[in-house]
Structure formats: structure tokens, C-alpha cells
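What follows is a structure written as C-alpha cells; I'll ask about it next.
Every protein chain except one is present and positioned as in the full complex.
We call the chains A and B, going by the order they appear; numbering starts again at 1 in every chain.
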Amino acid sequence: MRVSFSSSFRVPFWYVLQPFSDATIMQYVLLIIGAVLVNNFVLTRFLGICPFLGVSKDIPTAGGMGLAVLFVMTCASAVTWLLRATVLEPLGLQYLQTIAFILVIATFVQFVEIALRKSAPALHKALGIYLPLITTNCAVLGVAVLNVQKKFSFFQSVTFGFGAALGFALALLIFAGMRERIERAHPPDAFRGVAIALVTAGLLSLAFMGFAGLVKM
Amino acid sequence: MRAMFRNRGGVHPAYRKWGTAGAPIEALPLPKTLSISLAQHIGVPSKPIAQKGQKVHAGERIAEPGGYVSSAVHAPASGVVKAIEERPAVNGKYALTVVIETDGAMEDHRPDEADWTRLHPKEMVDRVAQAGVIGMGGAGFPTHVKLTPPPGKTIDTLILNGAECEPYLTADHRLMVEDAARVWEGACILRKILGASHLRVAIEDNKPDAIRAMEAAMKGADDGVALVILKTEYPQGAEKQLIYSVLGRQVPSGGLPMDVGALVENVATAVAVREAVVAQRPLLRRVTTVTGPGIRRPRNVLAPVGTPLQDLVDFCGGLTEDTVKIVVGGPMMGVAVATLEAGTAKTTSGLLALTRRVVPQYQSMPCIGCGRCVGACPMGLMPCTLSEHLEAEDYEAAEELNVLDCIECGCCAYECPAARPLVQHMKQGKARVATLRRQRESQAVK
Partner (left out) sequence: MGLWIPILVIGGTGIVCGAVLAAASRFFAVHEDPRLEALAELLPGINCGACGFAGCSEYARAMLEKGIPVNLCKPGGHETVSRVASFLGVEAVAGERQVALVLCKGDDAAASRSTLYNGLADCAAAELAGGGGKDCRFGCLGLGTCARVCPVGAIEITAGRLAVVHPELCIGCRQCVAACPRRLIKMAPESSLIHVLCNSHDRGPLVRKVCRVGCIACTVCVKLVNEKGIRMKNNLAVVDYEVPLDNDEVVSRCPQHTIERRRLKKTVEV
């Protein structure tokens, strides 16, 4: 059986074993800050809007969702990187990337769902349909794909995934806090509900534009 | 000496005391009927012992205490009990009321008989209880209960409350000016009952004549005594605020003044205690300030307990045409009443008639988040957030934000530019949270 090794991807997979050799810790910190604030997945890249609007009604649920996504994103970016570096790249099967990544993400999401049902049934119930929907959360797939596009190393990928999830959780929590207060305020009838939520989301996004240029990515 | 501590929050409303601050206390001619509510105090309502149709003489007991935290009630004048039924009280609620048709004879004039310095504190507390003395500053907590702290609690400082921070009211002010000697004697009696080493007489600096009068009365007092002059501010006369102003001690959330070794008594209560201890005279009359732009001749009136509000108003020249609101108590914490039939209580320190000019019909608007109420709240609460929670009926969130600490002083509503009924929110919220808490406790017991 002939296996063709791709030449475009130069970094061997055992690079995993040499962390921090060519990137200083500062770079990792900048990577996280960039993913959380400058290029926030929800508010700047507009990925993962569905759970952002769906589970931002109260802070505890939003926090639960943030943690679930944090777990899925970090693990998924690690496993997808490994999958690509060890299996897809060497076999020249990059075109299968999307299917393979979704497979991995779906596994993690299912895992989270099973674990949550056991450990936090109330949260499981509150998240409802939005928990399995993390599978189709474009932010998760987006992280995996961006890792490939930016040619990140393994640790950079994991850091980026972690930072992106942090940014997602941050946006979700801020938005949930705002919506909790808007719930109690009295917007004009025409604005009540989703309308004022969308306006608020837009304003929040505008506010995050203020971070542009903070870190050069 | 000057007070050294400044309270957090507070407001400076227009005090408008000039109408009655110089007016001497005048005795009201005995009204034809007196309706004496049996729920004037905090705690269990009193149990009537007089019968319908019975002839009572002045100072005769007409109701027994209904429990431990309760108080006795006496007939302020002799006459016939016309009815014992539920009638509106000055706080707007219906309560069992004894209606007496008076026959013109006022109270008996029992002479001073006892030298209180020889009496045992227990005996003195007993006399206070017999006389039905309750806190006359407004809350109406039975004084004898307050004077018997549970074992283990010691009270080192007694504060005599002559702050009278509510606008319009001058009843305590005039009492201190005209009757300083009895106020002072009452304070000394209270101090002896409690065994407190320190006594502070606290007066706001907008009452210089009261300060002078009290100073004169206190001449020759020992080192444990001091007169504290407070900078005028509302709600400085509130128990917890006064303790902080005078002593710099903060009563913990949900705690009582005795937790920090202090006890506050109103000047009118001190006089009532003196009368009870020295002459065994029950609490039958009190000074009420009848004032406000709707009253033709504002006065400080010495009236028997149970005087119908209408009689007070008539004595002071009646109401002007444009009067729209009658408030019992001060303008900040008082309660608007629907009828002038109700009889005054032992706690009624003022009767205000307000005209259309000073009672604009506000339209309450949504909170604009300015935070002025937070700055004004003397208890350090967040009335804006609390009222939003209470509007959404989220009582658990309100409890977490310590709604029960609210003293209903009205500073938040006074400051609110959106004219939100914040105090009413708090009152209702406190009632609901207290009920929920009781339910939880009874469930926990089960």
C-alpha cells in the first residue's frame, strides 16, 4: 500500500513533544487575549450566534453553556489537530476534514450531554435542545478549521480553542446579565423580547470593536 | 458635644418646622367620643376587658396585653363604652377599637408619690408595663419589653432621641423646650432601669432652644452623661442611624440595637415613663403636631389618645379648600388616611394636611438607573434593583439583597427622578419575604 506524505505540512506530529520551543509563553497569552477580546468568536466573527441568543436568558444557564462549550472546544481542537496531523495529512485526505471534525465534535458533545445528565440534571434540563446543538455550533468547527488555516502547532491550537471558548463564555455571560436586567426593565412593546435582545447584541458587538488593534494576530 | 460620625446616605428635605416650632403646646378640650384602637403597638393586639355599655373612669384599664409583646390600654377620660368593634385605625388598617362616649371629666390628677431613686428597677419596669407605655417615636414597640433585655445582653449606653428629623413635626421639640425637667427625669429613670453607664441626649442642631432647655435641665449631671448635637439630616432619628451618629456603632443586618450595647428611647416615651414610675399615671395623652399647608392654624396639641382626627383638625381651624391628602405622622414615613373618623394612637406624633400644591400627582415611570436612591439609602441598599426584582415578583433575589433591612424611611422615593413608588415596593416586598421566610421555617420544622 502506497501512502503519499504531503509536503505542504512540514511540522511532524511528534512536535507535540516539544512544547514552547519556538513560542514564548507571552505568545500564548496574546493568543488567548486575541481570541477572547479582539477576535471574539461571537461578537467579532459572528460564529455561534444560535446558543448566544438561545441560552442567554439567565446567568446560571449561560454559565453552564459556557463551561460545556469550553470543554468541547478545547478537547475538539486538540483531537482534530491530532487527527489531521496523524491521519488526514499523511494520507492526503484533507478533503475529508469537515466530516472527520464533525464526527469528533459530535462525540464530545454527546459525552458532555451524558455526563451532564448524570451530574447536573437541572442544568441539563435548562440547556435543553441547545446542548446537542453545540455539535452544529459553527464556533466549534470554526476553531478547528481556523487552527488548520493558521497552521497552528498543537499547543497553539489547544490554546486558541481554549481562548475562543473563553471568549464565547464571556460574551454569553455578559449578554445574559444584560438580558436579565432588560427582562425587568420596561422596553416599549414593539421592542420586547427578541427584538431588544438583538439590538443589545448589536450594541455589545459594537462595544467589542473597541478592542480592535489590541493584539496583532 | 458635636456628633462625630456621619451616616451614609440620607437626604435634606425642606423642614418646614417654622409653622409650629414656636407654638406652645395647647391642651385640646375633651372630645365627645374617643375611639381607642387596640392595635396601636407592634406585637399582639390587646384584649378588651371593658364591656359594651360599661361606665369607665379616666385611667381605668380597658384592655389587657394580648401576649408578651403587647401593651395595656387605658381609658383616657371617663365615660361610657359605646362600642367595641372593628374600625379603621390611623394606619389605615381595621382593628378592634373601643369607642368611649366621654362625660366631660378628664383624667384624675394623681400626685407624684414615689421617690424613684428608691425603687427597684424591676418594680419600675412593672409600673411602665402597667401604664401601657409604648415607644412614642412612631414604631410603638412596648417599652417594658425593650427595657427587659434577654439575659446575656448588656446595655451600656442609653440614647435619648430628641432628633425629630421628620419635616413638619415639632411635638418632641416643644416637649423638650417646655418640659425639659420631666424629660430629663424620665431619661434618668430609664438609665437606672437599664443600669446603663452612659446616657446621651441627641438633638439636631435645628432646635437650638431645645438644646438650651435640655442643657439647663441636665446641669450638674455626672460624667456618664452628655448632650450630643447632631447635624440636621433625615433620617437621623431612626434608631440604627442615631446609634451610628452618636456612638459610631453599626447595628448588624437583622440585629437589634442591644447587639451593640445601645438602646434608644424617644423623649416623649421618657416623659411617659416618668409619669408611670413616679405617679403610676397610665399613658393617656400625647403631644401631636397638627400642621401642613392645609391646616388653617397649625398647632402643637396635647390630646387624649383616641381623639378623632376630625376633632384635631377642627381645633386647629379646619382644613383649607385645596387639601387633598391627610397624612398621619411625618411627610416621609407617615401614612395617608382615608377617613378622619379614626382616633389618634399613642404613636401619632403628627397630623399633616397637604394641599394640591405640595402633592403633585406623579406618574411613575421606569427606572432610569441613575442610582440616586442608592446614594440616598441610609441602610446601604439598592432600592432601584430591589424594586425591579419586586416588580418581577422575584422575592428570593430581593431577600438576597437584604430587603428586610429597609427601614422605610422614604429617602429613595424622595430622591427618585422617575417618581417610582419605591417605598411601597419595599413595604410589600418586606411583607412577602417575611411570609416566605416563615413558610420556609415552618417547613423546616416539619
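Operating definition for what follows: a residue touches a chain if its C-beta (ideal position, glycine included) is under 8 Å from a C-beta of that chain, and two chains touch if they have at least 3 such contacts.
Since the model is a prediction, treat every value here as computed from it, not as a measurement.
Just so you know, the chain we are not showing touches A, B across the whole complex.
Among A:Arg117, A:Lys151 or A:Arg181, only A:Arg117 touches the chain left out of the display.
Taking the complete complex into account, residues 1, 83, 87-88, 91, 93, 96, 99-100, 103-104, 106-107, 110-111, 114-115, 117-119, 121 of chain A touch the chain not shown. Taking the complete complex into account, residues 88, 91-94, 335-338, 361-362, 421, 424-425, 427-428, 431-432 of chain B touch the chain not shown.
The definition used in the following text is that only the chains that are shown with their structure count from here on.
Each chain gets a centre from the mean of its Cα atoms; for chain A and chain B, those two points are 61 Å apart.
Interface of chain A with chain B (complex): residues 181, 183-186.
Those residues of chain B lying in contact with chain A across their complex are 366-367, 388-389, 391-392.
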